[in-house]
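One chain of protein is taken out of this complex; the other chains stay put.
All chains are identified by letter, namely A and B, in their written order; residue positions are counted from 1 within each chain.
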Amino acid sequence: MRRAVARLYSVADHAATALFAIEGARAGVLAGLDLLGILVVGFCTALVGGILRDLLIGDVPPAAFRSPSRIVVALAGGALVFAGSRVFDTFPAEAFVLFDAAGLALFAVTGAQKAIEHRSNGVVVVILGTLTGVGGGVVRDVLLNRVPAVLAGDIYATAAALGALGVLVATRLRVPGVVALAIGFALCFGLRMIAVTFGWQLPHVA
Amino acid sequence: MRRAVARLYSVADHAATALFAIEGARAGVLAGLDLLGILVVGFCTALVGGILRDLLIGDVPPAAFRSPSRIVVALAGGALVFAGSRVFDTFPAEAFVLFDAAGLALFAVTGAQKAIEHRSNGVVVVILGTLTGVGGGVVRDVLLNRVPAVLAGDIYATAAALGALGVLVATRLRVPGVVALAIGFALCFGLRMIAVTFGWQLPHVA
Partner (left out) sequence: MRRAVARLYSVADHAATALFAIEGARAGVLAGLDLLGILVVGFCTALVGGILRDLLIGDVPPAAFRSPSRIVVALAGGALVFAGSRVFDTFPAEAFVLFDAAGLALFAVTGAQKAIEHRSNGVVVVILGTLTGVGGGVVRDVLLNRVPAVLAGDIYATAAALGALGVLVATRLRVPGVVALAIGFALCFGLRMIAVTFGWQLPHVA
């Protein structure tokens, strides 16, 4: 049972990595980057959130560097976009939103759980969970020379923060680890999808 | 006596954190960010200089993450700006300049002292003191997609570097720690205020 969960998690983690790399690489294509630039922004979008989290909790080399598999998946995602850019154009935008929300939720809750394991305080758990989910996209946007979308746009990082908070509260209430992750996942994924569906936005200063 | 100094320092440190967060958050409001974006740039402005310093000297998790208090203060500063943006508009600009110079001086000298305690060489002490003072603002400006003000503008990072240098020289001359901090503080704060008063600028290439 435990092994099955670990296996499921590993598959989901690699799938989310591939998806984030594909999304990042597509942004690179639109920005007119060359093949290497596309691979780099795909890599950053997929892996840099977790790398920053690991640097901040002192877990170095970062987890993403300890085996080549996630890096290879991220680079393969970028290469796929480069080779078959037009194929991706035909995918419905809704599919991207759906899978992206799932990837965001997965990264946010596992980032939060790792911060808890490293005995971070509650505020830091929420921050590091959120950073794991959105940090890669922020760095991608900085490299593409624009204000990170998560700082100005719709409810995205907020969903990641809610998911991380869910994991934190559930863990404090001694809910078992997998269940705590599931709760956080549902909160993040749910809020994100509801926000997209109804066009919810965070308030701006009037 | 020692305890009184530590208490005074802690109060000053939290006050400077709040002030930097408020200034950063105001830049976020002007850039049209949403609530979360405003909190993030406030957080970055207040805390990222010290976090980068700690990563570079290998003191992880960074000091800012070890207790929630400074993070909470930084986020509260950002929330205050969001809630009462118009109130801050009525503050005289001179007050901001004054308090900002004090916050800069405090961060620069305490950053330098921490680098000294970690046995950094003199050049690194000055760099890390300066980074503690201005690093958060640099990251804020990068996130807001503009050239960091400290690289092109008036005498700001230079004042931080002078303050850090003051701490370094005083410490090498075996001046007691608190006095060394006071000397560095006076140098940084003094240079910054004089530069603002007289419109001093660093030279540009003709």
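By definition in this document, a contact is a pair of C-beta atoms (placed from the backbone, for glycine too) under 8 Å apart; a residue touches a chain by one contact, two chains touch by 3 or more.
If you're wondering where the values come from, they're calculated on a predicted model, not measured in any experiment.
Novice: Touch as defined at the start, partner being the missing chain; which of B:A18, B:A31, B:I57 or B:V196 qualifies?
Specialist: B:I57
Novice: Please output the residues of subunit A touching the missing chain, sorted low to high.
Specialist: Residues in contact with the chain left out: 28-29, 31-38, 40-41, 51, 55, 60-62, 65-68, 71-72, 82, 85, 142-145.
Novice: If the hidden chain were put back, which residues of subunit B would touch it?
Specialist: Looking at subunit B, the ones touching the missing chain are residues 55-58, 118, 120-124, 127, 138, 142, 145-148, 150-153, 157-158, 161, 201-205.
Everything that follows uses one rule, which is that only the chains that are shown with their structure count from here on.
Novice: Counting only Cα atoms for the centres, state how far subunit A is from subunit B in Å.
Specialist: 31
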